[in-house]
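What follows is one structure encoded as structure tokens, with my remarks underneath.
Only one protein chain is missing from this complex, and each of the others stays in its spot.
Our next item is chain A:
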């Protein structure tokens, strides 16, 4: 069978290599190469999606021996959990590159870095070998570091460094956990499928490995109290970087939580689930409240990520805790859909805030007013995305949050307190809408231009997806549920 997964994985890298080996390329040509590479990748991932994933295990597996003596091999494949995330990744990268067309300063390196980052990101979601996973996981770090440090705003150096130290130190425990899994597996292997089919660690060792994984993935997700790199990195990152950071990189945390913590140390996770759930509830509410206090639009959106990703962690914790397979499937369905929804919706929000910043050179809410009159498309896009983010039905977040909350009530009735979050997010988004877009248009913003073609082409598809997922969540959930249901039966 034609190795579509590997093609999807390495197409962006190929584009990056082209850029590296053609130094004389103009900015326009560089962007063209980027768009072609990302576009082809999008198509390839569409083929992967169309081929689908069946049942509980992995589908479309491609395997090449690498270091046989160590049990390391190039192994990739997808299941119902990774498949939507791969598609999300390719969509967001394509959109981010469209939005970046205005970048002329060292465009070649910029596009090459994005393409490198894309391969790494896809790699994290399709890797079925722990070492391959870890390598891709670390490479995303490097790519994002340079994107923030070289194309960010004023405080970019400090922000990039904070991001780097946080997540580099954060990812070391994962390496230890992987080594633990490796040493305990019989025969020794780095094949993740083996770890999942027959979790090698038990007792204290499993608990230690779980704690190590939780540290890594909580930093990445991020969960209170290791979330503080996020607002800093977001405010300083260039717009497209923020989109990828929030839309794709954060998902690696929660994806790892499912793939590693939940599937490879299930018993330990079940024991730890109440604590994780408490932390998730706290983190979600905390993120919502801190977001409510923000006046900088980008920080506001960044903190709502803490809130939304808290729901994902809660969903995973609920799935880990329950012994009822249907409840576990319900909560996991919600968690996976929430990852996709958050990627799409937060992507739109960052693009719109970026568009606003490009015009006004400020992100302070108080500086604006009445913009709906001057820039109606931008305004309505923001209103739609904000309502999606606060969980309005028929838009992307509602079905996901509904499932997570329902699962939570069935397993931890007290945890349903977390629904308070949807009122707080409603409050903060409405406040932002009223302050920035409603009211009288001040003289200062009279000439504000509406979205141009480049911005529309990047924002429009994501808004369409926001509505599509909200109206027809079964398009995504169908493939997710197939896997989560089979997982519960194991």
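In the analysis below, a contact is a pair of C-beta atoms (placed from the backbone, for glycine too) under 8 Å apart; a residue touches a chain by one contact, two chains touch by 3 or more; residues count from 1.
The definition used in the following text is that contacts and distances are computed from a predicted model.
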item: Identity of the absent chain, which is to be given by its UniProt protein name, from "ABC-type sugar transport system ATPase subunit", "Cytochrome P450", "DGPFAETKE family protein" or "NADH-quinone oxidoreductase subunit L"; value: "NADH-quinone oxidoreductase subunit L"
item: Sole contact to the chain not displayed, among A:145, A:260 or A:368; value: A:145
item: Options A:151, A:164 or A:445, residue touching the unrepresented chain; value: A:164
item: Residues of chain A (touch criterion as defined above) contacting the omitted chain; value: 69-70, 138, 142, 145, 157, 161-162, 164-166, 168-169, 175, 179, 182, 188, 224-226, 228, 232, 286, 289-294, 326, 329-330, 333, 370, 372-373, 387, 392-394, 398-399, 402-403, 405-406, 409-410, 416, 419-420, 422-424, 426-427, 430-431, 433-434, 437-441, 472-474, 477-478, 481, 485
